[in-house]
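The complex is shown incomplete by one protein chain, all other protein chains being positioned as in the whole.
Which chain is which? They are A, B and C, in the order written, and residues in each are numbered from 1.
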Amino acid sequence: MLDKNGIAKRIAREVQDGYYVNLGIGIPTLVANYIPEGMHVVLQSENGILGMGPFPVEGTEDADLINAGKQTVTLLPGSSIFDSAMSFGMIRSQKVNLTILGAMEVSEFGDIANWKIPGKMVKGMGGAMDLVASAKNIIVAMQHVNKAGESKLLPKCELPITGLRCVKKIVTELAVLDVLPQGGFKLLERAPGVSVEQIVKATAGKLIVEGDIPEMVL
Amino acid sequence: MLDKNGIAKRIAREVQDGYYVNLGIGIPTLVANYIPEGMHVVLQSENGILGMGPFPVEGTEDADLINAGKQTVTLLPGSSIFDSAMSFGMIRSQKVNLTILGAMEVSEFGDIANWKIPGKMVKGMGGAMDLVASAKNIIVAMQHVNKAGESKLLPKCELPITGLRCVKKIVTELAVLDVLPQGGFKLLERAPGVSVEQIVKATAGKLIVEGDIPEMVL
Amino acid sequence: MINRSVKNAEEAIAGITDNMTLLVGGFGLCGIPENCINALVQSGVKGLTCISNNAGVDDFGLGLLLQNKQIKKMISSYVGENAEFERQMLSGELEVELIPQGTLATRALAAGYGMPVIYTPAGVGTEVAAGKEVRNFNGKDYLMEYAFDADFAIVKAWKGDTTGNLVFRHTARNFNPLMAMAGKITIAEVEELVEPGQLDPDHIHTPGIYVHRIFKGQVFEKRIEQRTVIKR
Partner (left out) sequence: MINRSVKNAEEAIAGITDNMTLLVGGFGLCGIPENCINALVQSGVKGLTCISNNAGVDDFGLGLLLQNKQIKKMISSYVGENAEFERQMLSGELEVELIPQGTLATRALAAGYGMPVIYTPAGVGTEVAAGKEVRNFNGKDYLMEYAFDADFAIVKAWKGDTTGNLVFRHTARNFNPLMAMAGKITIAEVEELVEPGQLDPDHIHTPGIYVHRIFKGQVFEKRIEQRTVIKR
């Protein structure tokens, strides 16, 4: 079973040299910590940065320099700043290679719900609907089951959806799964110490298990 | 009867303090020479300048600094440079207060033809179709009759049109005329030494002459 | 050159009256027009519709107008971190329209560029699509979204000149150039107001033609919402 950092570490292996990557809030943000040295990756923050760097050293933080999570950040050499129309322009025109974000639910067709729980205060979708509608490669980082122990990998999303048929891959504390175009979660890897049976039990949507499922390498 | 500079001088009187103005090629370009000292006007060039200045002093011309007529120009203090999408964006959103351009024909409904003569080499419309379709205030500077002696103020354009119902005012070597929304050229002023009869004779479209027509003041 | 400078925030907001629609620049608390917001609080203008990515926090930014019940409706993409907002929203005092962040940005761009509508895939198949035209281009569905139509825009820039040219600093750019282009009347507050010729024409983010009133803000608190740092 993986912790949050383990999920982030596993997702980092999906990042390729030369990628422009947009990281959502939460576990996705941690992925930046596990991108191998020497791999050239540029982080996009949808409020208007390419080439986002780490948090600033105490005392150097700048109110004019924040990320999409409103956290103070830094700029790396080669970075650029642009307005929000251009930022979503490059997202919409699929120049960003990989989008990693969290989810409350994912359906076996790749629908995602991650912005609204009926009856609770709704804060808004921010840039999530734009990202999921546009990105060609979306990986979801999330827990396999919710706090009530119910699966978040469902035949159909029950919460209001954020986008249709967009999630390509899911990494949870238990497994790595592809979402197949024709529907279904194809099990690719088990987390260390996790059995296929555990994953079957935790997955409410159609799970496809073919042959031996290797344990993931981190 | 006015010469080209006279037409430009008369049009300059239509320019108001605080205006952003786009000047077409030919007579319209000359209008810049007659804007009164102390009047604050900003010239827009649709290839991407606000605050265009006069031609450069010999030896200081810069290949990277031209106007929409491809002539070398200068920048005035307070100028700005932008790309062609923003340039036509500000034209389309009617931020440019006044557009002055030449024409081959204008109809009594304000249709304009100024880009194409069938059978002759067609060079293209450049930015003219965008300008006439978007500008809220368009003044045409042209000769009242063509080289064959035929009126260019017509009931209907015979040449391929550039835009519909867009011209608000016309200044020729003979007269100043408003184009009425309901159709018709309303005669406002005669050029020095020109009689109403001369203007009637040179105007093929519906001409409206009401009361005394004053001679223009330059 | 045209001079579009005004004395202060009070003079700048003249003409903003009850029930108007305002476009407001900023992302979170970054790059918000603090001085204009404070002047609006002082003016007591009511029934405002504010189009802004966020709604400030309880005691800063648009939160101040909310506290004072001057806002009737918010059109935003994300409105967390604001208890009074939540209270007014849940009680029905405040109308809230949530729209995707890229849609918000592009509807402002459309207004500034004279495009009546834009098509975006954001929100297709979701409740955001309710009542909107869906159209398929090249096998993909898009929603038709209208350009914003607002009375005033208030934005904040780093530097500006008296002709209205604006330069933004780092991510304080965000929605500011877009809201500036989209306003029928655009008001810009700047940290530094200079004479024409002091800004490089090639570095101007918002040309002065889009800015109708400009002034040097009296105070810029520039509050940080999430101070995240690495220990020395």
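Basically, contacts are C-beta pairs under 8 Å (C-beta built on N, C-alpha and C of every residue); 3 or more make two chains touch, one makes a residue touch a chain.
Please read all numbers here as calculations on a predicted model, not as lab measurements.
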Cross-chain touch to the chain not pictured, restricted to B:Glu14, B:Glu61 or B:Asp178, is B:Glu61
Using the touch definition up top, pick the residue from A:Val42, A:Val73 or A:Leu207 that touches the left-out chain. A:Val42
Who touches the missing chain here, C:Thr106, C:Thr126, C:Thr163 or C:Thr186? C:Thr106
Please identify, in ascending order, the residues of chain B that touch the omitted chain? 45-49, 54-67, 69-73, 75, 81-85, 87-89, 91-92, 111, 121-130, 133-134, 160-164
Take the complete complex as the reference. Which residues in chain A touch the chain that isn't displayed? 18, 20, 40-42, 44, 50-51, 75-82, 85-86, 88-96, 134
For chain C, which residues lie in contact with the unshown chain of the complex? 106, 113-121, 137-138, 140, 142, 167-170, 173, 201-203
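FYI, only the chains that are shown with their structure count from here on.
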With centres defined as the mean C-alpha position, give me the chain B-chain C separation in Å. 36
Which integer distance in Å separates the CA centroid of chain A from that of chain B? 56
Counting only residues that touch at least two other chains, what does the list for chain A look like? none
For chain C, write out the residues touching at least two other chains, lowest number first. none
